[in-house]
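The complex appears here without one of its protein chains, the remainder shown in place.
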Amino acid sequence: MLRFLDLAHFSREEILDLLALARSLQERPQARALEGRILGLVFFNPSLRTLASFQVGMRRMGGDSIVITPGLGTWQLETRTGAIMSGAAAEHVREGIPVLASYCDALGVRAFADGKDLAADLADAQFFSMAEVCEKPFINLESAASHPCQALADWKTLDDLRVPTRAKFVFSWVYHPRALPLAVPAAVVHMAAMRGMDVTVLRPEGFALPRQVMQKAQAAAEGSGGSVQETSDRVAALHGAHVIYAKEWGCTSHYGDSETDAQLRAGLGEWCVREDWFKEAANDCRFMHCLPVRRNVAVADEVLDGPRSVVKPQAFNRLTAQMAVLHRMLANQGR
Amino acid sequence: MLRFLDLAHFSREEILDLLALARSLQERPQARALEGRILGLVFFNPSLRTLASFQVGMRRMGGDSIVITPGLGTWQLETRTGAIMSGAAAEHVREGIPVLASYCDALGVRAFADGKDLAADLADAQFFSMAEVCEKPFINLESAASHPCQALADWKTLDDLRVPTRAKFVFSWVYHPRALPLAVPAAVVHMAAMRGMDVTVLRPEGFALPRQVMQKAQAAAEGSGGSVQETSDRVAALHGAHVIYAKEWGCTSHYGDSETDAQLRAGLGEWCVREDWFKEAANDCRFMHCLPVRRNVAVADEVLDGPRSVVKPQAFNRLTAQMAVLHRMLANQGR
Partner (left out) sequence: MLRFLDLAHFSREEILDLLALARSLQERPQARALEGRILGLVFFNPSLRTLASFQVGMRRMGGDSIVITPGLGTWQLETRTGAIMSGAAAEHVREGIPVLASYCDALGVRAFADGKDLAADLADAQFFSMAEVCEKPFINLESAASHPCQALADWKTLDDLRVPTRAKFVFSWVYHPRALPLAVPAAVVHMAAMRGMDVTVLRPEGFALPRQVMQKAQAAAEGSGGSVQETSDRVAALHGAHVIYAKEWGCTSHYGDSETDAQLRAGLGEWCVREDWFKEAANDCRFMHCLPVRRNVAVADEVLDGPRSVVKPQAFNRLTAQMAVLHRMLANQGR
């Protein structure tokens, strides 16, 4: 595997293989599989799980990693092609990325959306400008438009919990003080559809997922026997849910317009998941969130501390799922 | 060992065992004792010795570590129970700590005092809120109320230098431009008492150590045959001293009142340790400080660069003492 950029680049069988490898590595660790391998991790944005789990994952298999954080101890990096670099950035990714790649055996890059231009963010140009100039294996640590590591980890969590494939998966918008990116919504809705689930995207008016995102999920559902629909009717959506997956994102009707976004979300404070959201859900309905989560703003303590929440297994599966990706990319490579 | 939070949680014999292990590891390194073990280090506050020595300690024994610095490349973390998280913190320690613990074999956390409410700081609630949600071995890298790694290292330094148990140990307040926490004073005074020394806490009016801190040290002295007293009479205190340990801390008579603190310390600039502090001390009186130290503000160059100073052996013993703690926690564990 040379690229891990989006689950859509893989067949369902390839993903199932990766998940099987993840389970196998979890049960029977291969402490020397990546001996001598070094992963370069480049973070344009903050991280906790990704930062920690990739470092640990490499070490659990005998490899190692280095962390580069542009602007924190290292140069700010320019990503725009053809830029006249008279601003804050001292270096361009056209130098920075190939140079880091030349030192390492693989690179992972996190580069969030700008949040200004929807088409640009969905095209993920900034991220691909880096993938393109990297000759080594390359991992998406969350780009503007996707977060495949999260999606793969969540798939594994659903499998670990024996959530049936055709279960009702409700992906719900929740409140946040400001607009957050679309990467996790796009990746997780697509993943659930690709897994074959009956996906309902629940969101208030103004926060519909972009057509492009919905169409990609629809296409995945067609291949897997799942389904995808969207609604702003919370009661109907939550009825019979087997999984409620909460996530914050920005207004899409006026994408990048922070004033309108703020007005739209001002009245949406009650989109904070509380125990009563589960009243008409399936008995054993699970609660998921990719983290980080603002307690009592997006999700109430009672839910996060209650028995439905599987946010910690989800986070732990970042490690197990990524170890499979790293193993596929780097084990026995060139040996 | 599952927790290393405060020396008071251990018997004198257990501490002597740890120190023996530290000496043994120093003489006969065990380069594979922690193979495959990963320590997560979480720093809410700056660090030099702790940051460096824990990373090195793990590696010297074949293990490894990751460093997480909330707010620097990773999310700011909320610690208050029940908080409505609409502020700067994107994640709560109730998620962050268990998630990191799930990736690692042990965690260490540094979380300094807020410096506003003495009772709250001495109760160390912020720190214990993290210890409570960590199911893996947990190390105090300096909390509001304690710094057991420093205390253990200092005990070893006193042993290495063959400072007699019943020697006079003067723990003196020294000047600093602003209020610093009570963790080191509390931990080191307790340690010296637990070691069996005759401890004199020397401090100007307004800077007496809290009753709770003194009582804890008294209790330790009772068990060890040592003694603890306090005074603001510098001449009497320094007379016959075998060790002068200098440390900066905030006003306790008006704890958290930065204006009064500033007024009180304004006239105390001569509380900077100079060679003449040792005039009536024992001939071979040693000078100690936990570092970092402001030269010519808290301690004069002549003392730090002179033959009495053992601040560098103290700092080196952070490594040796912590290796013993790590070995006890992680070697052969689950094997």
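Side notes on the structure shown:
Each chain carries a letter (A and B) given by its place in the written order, and its residues are counted from 1.
Just so we're on the same page, a contact is a pair of C-beta atoms (placed from the backbone, for glycine too) under 8 Å apart; a residue touches a chain by one contact, two chains touch by 3 or more.
If you're wondering where the values come from, they're calculated on a predicted model, not measured in any experiment.
Summary of contacts with the chain left out: across A:2, A:20 or A:85, the touching residue is A:85. For the chain missing from the display, the contacting residue among B:1, B:315 or B:329 is B:315, taking the whole complex into account.
From the set B:2, B:48, B:235 or B:262, the residue in touch with the chain omitted from the display is B:48, counting the whole complex. If you put the hidden chain back, the residue from B:24, B:69, B:232 or B:258 that touches it is B:69.
Think of the hidden chain as still there; on chain A it touches residues 36, 38, 40, 64, 66, 68, 72-75, 78, 82-86, 89-92, 94-96, 98-100, 102-104.
Contacts to the hidden chain, counted on chain B, fall at residues 31, 43, 46-49, 51-53, 55-56, 59-60, 64, 67, 69, 72, 177, 291-297, 301, 304-305, 311-312, 315-316, 319.
In the analysis below, only the chains that are shown with their structure count from here on.
Chain geometry summary: the mean Cα position of chain A and that of chain B are 40 Å apart.
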